[in-house]
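All protein chains but one are shown in place.
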Amino acid sequence: MPNIAVLGCGRIGRMHAANVAAHPRAALAGVFDVHRTAADEVAGTHGVPSFESAEAVLASRDVDAILIATSTSTHADFIEQAVAAGRPILCEKPIDLSLDRVNRCAAAIGETRLPIMLGFVRRFDPGHRATRSAIQAGDIGDLHQVVITSRDPGMAPAAYIEVSGGIFRDMTIHDFDMARFMLGEEPITVSATGSRLVDPALMTRCGDYDTVTVVLTTASGKQCIINNSRQAAYGYDQRVEALGTRGMVISENRKPHQATRFSAEFTSRGVPYLNFFIERYAEAFNAEIGAFVDAVESGTAPEVGFEDGRLALVLAEAALKSVAEGRTIRISEIG
Amino acid sequence: MPNIAVLGCGRIGRMHAANVAAHPRAALAGVFDVHRTAADEVAGTHGVPSFESAEAVLASRDVDAILIATSTSTHADFIEQAVAAGRPILCEKPIDLSLDRVNRCAAAIGETRLPIMLGFVRRFDPGHRATRSAIQAGDIGDLHQVVITSRDPGMAPAAYIEVSGGIFRDMTIHDFDMARFMLGEEPITVSATGSRLVDPALMTRCGDYDTVTVVLTTASGKQCIINNSRQAAYGYDQRVEALGTRGMVISENRKPHQATRFSAEFTSRGVPYLNFFIERYAEAFNAEIGAFVDAVESGTAPEVGFEDGRLALVLAEAALKSVAEGRTIRISEIG
Amino acid sequence: MPNIAVLGCGRIGRMHAANVAAHPRAALAGVFDVHRTAADEVAGTHGVPSFESAEAVLASRDVDAILIATSTSTHADFIEQAVAAGRPILCEKPIDLSLDRVNRCAAAIGETRLPIMLGFVRRFDPGHRATRSAIQAGDIGDLHQVVITSRDPGMAPAAYIEVSGGIFRDMTIHDFDMARFMLGEEPITVSATGSRLVDPALMTRCGDYDTVTVVLTTASGKQCIINNSRQAAYGYDQRVEALGTRGMVISENRKPHQATRFSAEFTSRGVPYLNFFIERYAEAFNAEIGAFVDAVESGTAPEVGFEDGRLALVLAEAALKSVAEGRTIRISEIG
Partner (left out) sequence: MPNIAVLGCGRIGRMHAANVAAHPRAALAGVFDVHRTAADEVAGTHGVPSFESAEAVLASRDVDAILIATSTSTHADFIEQAVAAGRPILCEKPIDLSLDRVNRCAAAIGETRLPIMLGFVRRFDPGHRATRSAIQAGDIGDLHQVVITSRDPGMAPAAYIEVSGGIFRDMTIHDFDMARFMLGEEPITVSATGSRLVDPALMTRCGDYDTVTVVLTTASGKQCIINNSRQAAYGYDQRVEALGTRGMVISENRKPHQATRFSAEFTSRGVPYLNFFIERYAEAFNAEIGAFVDAVESGTAPEVGFEDGRLALVLAEAALKSVAEGRTIRISEIG
């Protein structure tokens, strides 16, 4: 049962710490955050050490593996340090906003055989996973089209958006990984369209988009359509649809319960969807910890690794270039 | 292509006349109503004769068959007259409110081989029919329970309720027939419960109930549960559920279209159900005409006949007795 | 944060022990089972004491409250002992199979102000709870009918059935409580129908039924229809429907995920329902622990208490009598 230390005690770090602590096959070794009070609070809740520094975490004999949930700009550094310290890693996405930095990180960690897992949590969602299993089992024949609908319930704060790296690197990155997960072939072209509709002023100021569509194709012609919006009034919208020669599978949204109302004005009115990612992907975050424990215990490569993180970023770069140039970009054009 | 005359030009008679007129395999021979202006109007719309009397209809060489959609109290008389005149009959339910009168009618028409079809239209609904077909095909194994939910959108006018014969003879009668259609075995016991909730004053005055539950059992122990209400604010509610050893089939309600809304307050909000029977069972009323034409042309017994009408009334009598005596009634106790 | 000891380490006891251990507001004080190895195993998993006897549990200063998950025949004894020891109780249903024993237990514990909570877990299901909240909020106007569909996925082992006390005391008991929860008024009449369809030989041998329908009415005429089957091939079926003057609410079944398939033969094919009660009511079992902790910490009466357990058994007795005598039973006829 590995002792896992969590770096970062923000919203997602706290969630991971609680999941590790409650996990039947893992233990929480301690936490660290540059905001010491945040770390102390989480440590107190779970009765584990609050480390003074990331170095102290990596130096501790009681830490078998680390989970990186700090701010994005620190991910690559911590990955390099953890590899140097011989600790398996579960790192939140993205590895870095800069593809160049990611490539240097890849060079730095070289041929390490340490498990390095990327936090593309949606791969562990029961519905999305069942969809992929159906594809792999041949239930829908040969895959032709994947449609990913992925919309946040509402615009993040301006302060967040400003440093997010833009919608493709911050939000669509999950969908790029989902596209690769479903397609079973690497995309070779990217065509993207961006609009400023939710908060045009903020988007213009940041050179960003809040409403985007991306079309990916593979060498065999398979298509994946991603549509994103920073604002879905009806809640966090996370759907995946796969069309093949013999049928279709749709992974639909989830509601907190199945009570529906009927009145003179409407029928079958359901409650809003689970909101936000911590609720929607609660089971997935738990399964992710389990998959990481598997990798740590077996010493084998995790299902979703460093290169998956890098390839998703390559797709984000291509999408940016596509919007800027108004043309379809071949992946081979990207570093 | 039989020429069918319609007796009765009220709401349901007008609908039948239009259906017969538009039917590719039938022709409208003319109409009759004691309210001559009503008949003239319908006749004018379709360019057919408005007969002076029912006798004139039955005497006409241009009339091959008759459809009885007059008030209930005249049904048995017209059946007897039409049989005497050698005309196949499609008669709206119920045959009569009095089981005694129905039995006398049965005696009067004797062993006639003329097709006499009862207007239990729900048997022709595509969803209900698919449910019964699934049962008969063994899709759900041996049938154990049938649950019929049947609720009107709103209370009928007091003037109608007063002469309706009560909820069991007027409204549940359709469900009694549906129960027999689904069960595939005759019910042998009836247990009924009646409440006065929608309009207690009216119900008390009429000695009637507006909210009832009936439980039927067959000799082999199959159960059918019927629940009725005179008022479903969300619209005409018509569901049938069948449970068997290997599964279940549910025939769900239908909406005019499948556009659904999503907002901050709700998800998947559908529009109200089709309302009322003329809209909800539009396809069924059409299919009913087709089935009648089949019977007329082949001279064979229709799928749902006089005895089906009589047996539904027997169940209604048993339900009334059950409510009155607070006990389960055996069908053999009813005349 | 109360230390809760769990009595009984069978399937449901083990689940409760795990829930208490993982609960953020409760701690597992230890476990006991007459099968010592079962208790030791559960104790080992959670690193808590395995008590030698129930007496030892109640004598322990480290035990603030107890959760009774032993076999039914011991419930009343343990309730009396725990009350004598001054420990709040969460007891699995039913209190006892004998109404007489329950009444004696009630007398024995007298006017105790100790929280005694009954494990009618379905009250804590998010969907059922939202349904009741909608009723109480007036969303559907005045309540007229409640329809409870409650079917087990498959027949329990004969050994279990033989000592279960029969379907009304063992299975319908949950639905009797749900009926009371939804109706908001006490039922005053019970009419029940029982069939032997799933395993006629076993049912005949035990004098039991495997397929039953129960109709309850309240003084104001509200109706509740319960339909039960010991076998639903498509999984554990747990639905609640409430009809009122202004609309309807339905608490529908839940599936493990929302991936659905479409093919040449079908559309929208979902995966089977969550199966069995431990999966279906996982959130409810957790919320139940939370509600118990609330009662223990505040010292107030839990939402569902001893008298609720007793009244559900009264309804079961009435149902048995109704089937036996073929008539509607008034609750006032039952002890």
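For reference, chains read A, B and C in written order, and residue numbers begin at 1 within each chain.
By our rule, contacts are C-beta pairs under 8 Å (C-beta built on N, C-alpha and C of every residue); 3 or more make two chains touch, one makes a residue touch a chain.
Because the structure is predicted, anything quoted here is derived from the model rather than measured.
> Using the whole complex, pick out the displayed chains that touch the missing one.
A, B, C
> For the chain left out of this view, which of C:A233, C:A282, C:A301 or C:I334 touches it?
Selected residue, touching the omitted chain: C:A233.
> Which is it among B:A130, B:V163 or B:A219 that touches the chain not included here?
Considering the complete complex, B:A130 is the one touching the chain left out.
> Which of these, C:S220, C:S263 or C:N286, touches the one chain of the complex that we don't see?
Of these options, the touching residue for the absent chain is C:S263.
> Touching the hidden chain in the complete assembly: which of A:I167, A:M248 or A:V271 does that?
In the complete complex, the chain left out is touched by residue A:M248.
> Of the residues in chain C, which ones touch the absent chain?
233-235, 253, 255, 260, 262-273
> For chain A, enumerate the residues touching the unshown chain of the complex.
140-142, 144-145, 147, 149, 151, 189, 191, 193, 195-198, 211, 213, 215, 217, 220-223, 225, 227, 229, 231-234, 237, 243-248, 326-328
> If the missing chain were put back, which residues of chain B would it touch?
22, 125-128, 130-131, 134, 139-140, 246-254, 256-264, 271
Assume only the chains that are shown with their structure count from here on.
> Find me the chain with the mean Cα position closest to the mean of all the protein Cα atoms on display.
Located nearest the centre of all protein C-alpha atoms is chain C.
> Can you work out the whole-Å distance between the CA centroids of chain B and chain C?
Spacing between the chain centres: roughly 41 Å.
> What is the distance in Å between the mean C-alpha positions of chain A and chain B?
57
> Quick one: which residues in chain A touch 2 or more of the other chains?
Residues 253, 260, 262-264, 271 of chain A touch two or more partner chains.
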